[in-house]
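In what follows, a single structure is set out as structure tokens and then discussed.
One chain of protein is taken out of this complex; the other chains stay put.
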Amino acid sequence: MELFLLSIVNGLIQGGFFALFAVGLVLIFGVMGVVNFAHGELVMVGAFTIWLLHAQYGLSYIPAIMVAIVLVTVIGLLMERFLFRPTRADPLAGLICSIGVLFILQVVATLIGGDGPSKQVPPPYQGTLVLFEFLRIPYQRVFSLIISVSALGSLWFFLTRSKFGWALRAVAQDREAAALQGINTNRISIIAIGVGAALAGLAGGLVAPLTNINPHMGHNVIITAFIVTIVGGVGSLSGAVLAAVLYAMFHTFMTVYFGGTVATICGLILMVVVLIVKPTGLMGVRISE
Amino acid sequence: MGISRRDFVRTTTAAGALVVSSGLPSRVFAAGQKTVKVGMNIPMTGDYAPWGLPGLYGCQIIADDINAAGGVNIGDDNYAIEIVSYDHAYDLEKAVQGYKKMVSEDDVKMVMMLGGSTVGAIAKWAERKKMLTTTLLCSDITPDTPNLIATCESHPLYNVTGVEWLAKHHPEVKTAAIVTNNDAEYGLQSTATYQAAFEVAGIEVVDVNLHGFDVTDFAPIVSSVLAKKPDVFCMATSFYVTPLMEQLYHQGFKGKIISCTLDYYDEIIAKTSKEFVEGTIFQFPDFDDPKLNESGINFPNPGDFDAKFRKSHPNDWSAVAWEYPAILLNWIEGAKQAGTVEPQAVSATLRSNKNPAFIFGGGKWWGKDLWGQDNVVVGRWPVVVVKDGKARIQEYGSVSGWLDKHAGVLTKYMKSHGLRTV
Amino acid sequence: MAILEIKNVTKQFGGLTALNDVSFQVEEGEIRGLIGPNGAGKSTMFKNIAGFSIPTKGTIVYQGENIEGKKPHAIAEMGIVRTFQETTLFQELSVFENALVGSHIKGRTDVFSAILGLDKQKQKAAADKVRDVLEFMGLSERQNQLASELPLGSQRALALAIALVSEPKVMLMDEPFAGMNAEETNHMMDLTRKVQESGITVVLVEHDMKAVMGLCHYLTVLNFGQVLAHGTPEDVRNNEKVIEAYLGGTK
Partner (left out) sequence: MNNTSTLTVQNVVIGVILLAALLAVPHFLKLYHQDLLIYLTINVLAVCSYRLVTLTGEWSLIHAVMMGVGAYTASLLFIHFGLDMWFTLPLAGGVAALVAALLCFPLLRMTQFYFLIGSFAAGEAIRLTWIEFVGVFGGTGGLTGVEPPIFWGIDFIDPIPYYYLSLAIVSFSLFILYRIENSRVGLTLHAIHWKAALAESVGVDAWRYRALAFIVGSFFVGVAGALKVHYLGSVSPNQASIGFMVFILIWVIVGGYNKFYGPIIGVVVLTVFDESIRSFEVMRPAIYGIVLILSILFLPLGLESIPGKIKSWFGVGPAPQDPPLTDQ
């Protein structure tokens, strides 16, 4: 029972983190039709920024996160303008371009941080929140849960309440129809990748004190993001959030009760099963015939 | 700090270029001096770089020292030592290509490697070219690899000494749980060894938790292991020690911790607390440890080496920083005795020595029972414990002594994980 | 005798009913027009007959056999071939290759015969058939051009040629006259008649009333997914309900 409660908390924290980057991936895919293979590297750049500015040069954590978000957003916008927009007619070209970006970002990180061991960032919030003797949550994780939930909440507010949010969802559903209705699809693409990249930067900033930071860390991130995206439904943001939490819970509980490797294999099988049974994912909409 | 090291990597790897590092003295060769090339076919980029690159830095320090002192006399000749490195990035194809290049084109006399699948891949070539090759993982040795030796690190055998020490000094511990990455080269080998050591020590293993290399969050893993209430938390890994320690700290683990390595333990202390890390048992000493100055240690001036290394590469110390140098020194001794640098002669001389000069002393050749060749040097191995925020050797356990009595138990556990035994 | 019988077909997507209890029969050898305002369900009907979509309720009987639920390629093999709205061609292939794809049913081969060249005989027969049809369609001179390089009229003719090469019994033509000028329309009408005269039953969905009235023997009018009227062009032209539907909807 204790383990069960603890696992729920762990799953929630992990789910919030998964959701942050999966939502970005879905947003970019939904609006631009591009599979951004470099999305994991955007998270990595966010984490590296924290390591460099906070752990190495002593900038406070929150400003460092701000810088990480801005930096990653700028990278995202540059990708949109110079890579995805010219190759819009062709999703595969966009994918290959994003692989090119992936290589470049990894090398930049290696040049800055060196090839040596994984980087560590001491947690800015020391100490542990002890709810019960068996339910102990480090403040760092509490912080990251609060921030990711509020970021996702604001995103939801933005998407449902603002004009841009409405336009963005319209473009994600049907780009041509949206363009016919006078929506500036270029501007919407910029917003989509801007928001997606900013969330990735934030995710990197939040995960930095919790994990090993190295130039190749984006690999695991993107695989998880793919699984979450597929399970949630490729075009659906709420699906992505739901899937992120469900998958994090699934993975956490599988890990706790059956071990890590089994959890990963089962995760992949789950994804294939979802693809077979409901190719559009849990919340995905059927793409018109 | 990144830049100088980067330049260094670049120059050393450029098309297997000759490494004449920053130390100018090495250029002042004695008249008529020859050069002997020693190869390092290791990962210098990618995930495995931490188990390659620091070794190259270490060997460079040793080679520079020797060359500055006028080289080494082998037979009738005086030799300068040249390190030839190749970055295989832990890729099989590149490892084989780099190996063949070293042996066929660069004319090296010995090749040092990390071990694992990359050594498996080159093993055939080591035999074909009769090239003396070293590994840090003695499980790489097979009945078909007479030219492959492990003269320094005997991963994973040394882990038994830590468990032995733990059982002796903490008789109250009854149960242990093992966590490791699920790979046949590192994690499973260590797990089998720890299981054997715990069985011998009378400690019950209540959980073996294997995970993949894709874990981003260790919280659930640690929670599930701690739910089994082990007295000892054992990390049969080198890859994820820091995040595991962090989770143990946050989840309030109060028991004993034992690990293969505790690289960068100061970072772990920074992420947890000094009190928490205190008393953690592992197997790899810092080289400023006073106990390394005792007699019987076959490494010249460990403290001096440590200082030099940390001065030139302040953030890169890992266990391999002294292991490859120890192998290099061992080889030089062998070549001196053989009176030649030719691989077969050096190999024969090294192996004919019943009491090889093992870095921590007490060495003897072993391995036939488990892997089919007596090509591993086992001897004393340090048990290191964090005391007052500093890693300190507590005692030298005897790997060979343990193996004499309990090799059968080890074989049993190796088999249970599907690992190769003779 | 009816070659194609549509019996009480209903098709629903989500909450929308695109076809509601539609029944009609197509006689062998006729040119049947399927008309109606936009959104009346004509194309949906086509998709259901050709197997690209499955009716929610009802049956579709072809030569006495229920074909509902069969895959498009299986239905094509039975002799029902459709053409597509707008111009659907293999733009990147030549005119000849386009038509050659049409000969799939007779000319297909397995991979081993393909490698070893055991299917030469068969391929020669297919190529001859293609040449005949291109000749028939007046496309012979253009056979080495890319499909994308053809003028609109010829593209439509090629689409027809692809279908013809497969030797269908029933041809479903989806708006073959859309976007054509008067001259092209006349040419296309001639071609359609030639197709029908060669013994193929034609069912066509079309907005161009001049073409429909001049070409079809019999018309079925759909409105809001239901059959509004049946009859000869003359009957339909004078049907009050039809006039109302068209005036209320598009022209």
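Just a few scattered comments:
Letters are used for the chains, namely A, B and C, taken in the order the chains are written, and counting of residues starts over at 1 for each.
Heads up, the rule we're going with is that a contact is a pair of C-beta atoms (placed from the backbone, for glycine too) under 8 Å apart; a residue touches a chain by one contact, two chains touch by 3 or more.
Since this is a predicted model, take the numbers as computed values, not measurements.
Counting contacts over the entire complex, the absent chain touches A, B, C. If you put the hidden chain back, the residue from A:I104, A:V130, A:I146 or A:A177 that touches it is A:I104. Among the residues B:K34, B:K124 or B:K274, only B:K124 touches the chain that is left out of the figure.
Although one chain is not drawn, the whole complex shows that of A:N36, A:T87, A:N212 or A:S236 it is A:T87 that touches it.
Across the interface with the omitted chain, chain C contributes residues 50, 52, 71-74, 76-77, 81-84, 88-93, 96-97, 100-102, 104-105, 107-111, 114-115, 117, 119, 123, 126-127, 162-163, 165-166. In the full complex, the hidden chain is touched by chain A at residues 29, 35, 83, 86-87, 89-93, 96-97, 99-104, 106-108, 110-111, 115, 219, 223, 226-227, 229-230, 234, 261, 264-265, 268-269, 271-272, 275-276, 279.
Chain B residues in contact with the hidden partner, per the touch definition given at the top, are 6, 9-10, 13-15, 45, 87, 90-93, 96-97, 100-101, 104-105, 116-117, 120-121, 123-124, 128, 144, 182-185, 188, 212, 417-419.
Heads up, the rule we're going with is that only the chains that are shown with their structure count from here on.
Chain A and chain B have CA centres that are 37 Å apart. In whole angstrom, the spacing between the mean C-alpha positions of chain A and chain C is 48. Within chain A, contacts with two or more other chains are made by no residue at all.
Touching of two or more other chains is recorded for no residue of chain B.
Contacts from chain A toward chain B in the complex involve residues 2-3, 6-7, 10-11, 13-14, 17, 110-118, 120, 122-123, 128, 130, 133, 136-138, 141, 207, 209-212, 214, 216-217, 220-221, 223-224, 251-253, 255-257, 259-261, 264. Across the interface of their complex, chain A is touched by residues 1-2, 5-6, 9, 44-47, 49-50, 53-54, 182, 209-212, 214-217, 219-221, 223-224, 227, 240, 242-243, 246, 250-252, 263-264, 267-268, 270-271, 315-316, 318 of chain B.
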